[in-house]
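And now, subunit A:
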Amino acid sequence: MAEKAPKPVKVHIDVDRCKGCGYCAEFCPRGVLKMTDELSPKGYDMVKVVDETKCLGCGLCEAICPEFGIYLTTEEKEE
Partner candidate 1 sequence: MTKMLTVDTNPIDCYLRVDRIPHIWCAGCGIGPATGCFVRAIDRAGLNPDKVAVVSGIGCSGRVAGYIKLDSFHTTHGRALPFATGLKLANPELNLVVFSGDGDIVAIGGNHLIHSARRNIDMTVICINNFNYGMTGGQMGPTTPLGARSTTSPYGNFEYPFNLPYLVAASGATYVARWTVLHLRELERSIAEALAKPGFSFIEVLSPCPTVYGRQNKLPRGLDEMHSYQERSIIRDGADPKDVELSLNGPIVVGKFVDIERPTLWDCYQQMLTRASKPKKR
Partner candidate 2 sequence: MSKDGALNGEFFINGDIACAEGAISAGCWFFAGYPITPATEVAERMSERLPQVGGVFIQMEDEIASMNAVLGASWAGVKAMTATSGPGFSLMMENLGLGVMLETPCVVVNVQRAGPSTGLPTLVAQGDMMQARWGAHGHYEIIALVPDSPQEMFDLTILAFNLSEQYRVPVLLMADEAVGHMSEKVVIPRINSKDLVDRPRPKVAPEEYLPYDSREGLVPPMAIAGGGYRFHVTGLTHDDRGYPVMTAEAQDKLVRRLVDKIRLNAKDIIRYEEVNVEDAEVIVVSYGISARVARYAVQEARDEGIKAGLLRLITVWPFAEDRIRKLAPKVKAFVVPEINYGQIVREVERCAAGKARARLVPHMGGSVHLPETILEAIREEAR
């Protein structure tokens, strides 16, 4: 099992969309995301990326987020 993703992956969270349900943090197989006590601009408990280097790029968070609030990019695609 790989320790890291083949290429570094960036996790983007849209704080205006997040409703703090916790699915991404709970079901991420690598513990990349964690719920915090901080509130989003809309007043929801916010999720944060705690260790992006562990991200495998599996895309589960992107698929499971009910708000279309997370997506992944690989490094080449970043600006």
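The set was built so that all candidates are chains of the complex that A comes from, given by their letters.
Assume contacts are C-beta pairs under 8 Å (C-beta built on N, C-alpha and C of every residue); 3 or more make two chains touch, one makes a residue touch a chain; residues count from 1.
Values in this document were obtained by computation on a predicted structure and should not be read as measured data.
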### Query
In the complex, what candidate makes contact with subunit A, out of 1 or 2?
1
### Message
Please output the residues of subunit A touching candidate 1 within their complex, sorted ascending.
### Response
11-17, 19-23, 26-27, 42, 44, 46, 48-52, 60, 63-71
